[in-house]
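Note that this complex is displayed minus one protein chain, with the remaining chains in position.
Order of writing sets the labels: A, B and C. Residues in every chain begin at 1.
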Amino acid sequence: MYQHETTVRVRYAETDQMGVVYYGNYPQYYEVGRVEAIRALGISYKSIEEQGIVMPVSKLNIKYVLPAKYDELLKIVTIVKEKPDKRITFKCEIYNEADNLINFGEVTLAFLDIKSKTAVHIPDFIWNKMKVFFNE
Amino acid sequence: MYQHETTVRVRYAETDQMGVVYYGNYPQYYEVGRVEAIRALGISYKSIEEQGIVMPVSKLNIKYVLPAKYDELLKIVTIVKEKPDKRITFKCEIYNEADNLINFGEVTLAFLDIKSKTAVHIPDFIWNKMKVFFNE
Amino acid sequence: MYQHETTVRVRYAETDQMGVVYYGNYPQYYEVGRVEAIRALGISYKSIEEQGIVMPVSKLNIKYVLPAKYDELLKIVTIVKEKPDKRITFKCEIYNEADNLINFGEVTLAFLDIKSKTAVHIPDFIWNKMKVFFNE
Partner (left out) sequence: MYQHETTVRVRYAETDQMGVVYYGNYPQYYEVGRVEAIRALGISYKSIEEQGIVMPVSKLNIKYVLPAKYDELLKIVTIVKEKPDKRITFKCEIYNEADNLINFGEVTLAFLDIKSKTAVHIPDFIWNKMKVFFNE
């Protein structure tokens, strides 16, 4: 299992007239969470694309527990529980400043070779950085 | 069961550098779908809020089948299958111009009384417009 | 002079906690306005890119007169006043349902050859559709 924490500050743009973060903005927070989780491994998602791999999302689930408010510094916990293969699933938990769980879910992404447009296994240059967390 | 169809044109703003619609923009399309589905019943979501009810999202699931591309006129099919009570679930299917299913999912929303901040049953002024579709 | 009108419905996602459209969402409405203005000439912006030309924005000005509200059907008036050359300027006026001018501004875009990354004159396949509006 690999786990990582980062933070994101709620922007005014991300609120809606209900006075809380619009439900459709959480996928951006999840993106920030997993990009920083990958960066902490020593890989940027940018470099993954530069090596010819894109990672389109195939599945998204979100459960909304409490609203996030403007200007809150949210804690984003990103977890990879299962060993990735042709797909990787990032679990995500978001906590507000009072440390209440306000939102959780998961995002599954595929590894896609840009040129051949075919699904591939997790590339070695990524797996080599992750395998220590999966006892391999 | 209540079913409704509308369309949405993909904006440049909604694409990302993968050359397709960003995964986090589909919740906006789902919103357009359900708002127009409600409007076709003779109710605007705006008027629901003006009558003191807000509808926060409690759950979102999306499966991504094919990418949506810039400028495509997407067809959004919105379906209410189960009789709403304290919550209402909108199923959503998105089709591209070639009529391929590219994306589907569901959004569950609660009915919340603005003043008391408590969950309530679907208000009569909404249910009265929907019950014909549920044999009531 | 070339002038075109279209409409856009304000999405919930586009409001902020001030209860009106977020100031940073108007550039998207301007985009919708100019894309539909071009389409009305018989050209899609998509086809422009397919012919190897991209049109990056070089300048944007907006004046905010009145707020736009959720669910309003806004009228977007897009005007090309000056003959385009290496750049094209779209003036934009947005009116609410009461036909009050709520927002106006202009966007200047360049014509850029994708391969050579150099600025070019307005391509003939575009100008040929526009020149009738400029007495040429």
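Heads up, the rule we're going with is that contacts are C-beta pairs under 8 Å (C-beta built on N, C-alpha and C of every residue); 3 or more make two chains touch, one makes a residue touch a chain.
Quantities reported herein were computed from a predicted structural model and do not represent experimental measurements.
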| item | value |
| --- | --- |
| Among shown chains, those touching the left-out chain | A, B, C |
| Interface with the unshown chain - residue positions in chain B | 12-13, 15-20, 22, 24-25, 70 |
| Chain not shown, touching residues in chain C | 18, 20, 23-28, 31, 54, 56-64, 67, 105, 107 |
| Where the missing chain touches chain A, by residue | 9, 11-13, 27-28, 31-32, 35, 44-46, 70-71 |
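In this section, only the chains that are shown with their structure count from here on.
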| item | value |
| --- | --- |
| Between chain B and chain C, centroid-to-centroid distance (C-alpha), Å | 28 |
| Distance between chain centroids, defined by C-alpha means - chain A, chain C (Å) | 34 |
| In chain A, residues with contacts to at least two other chains | 18, 20, 24-25 |
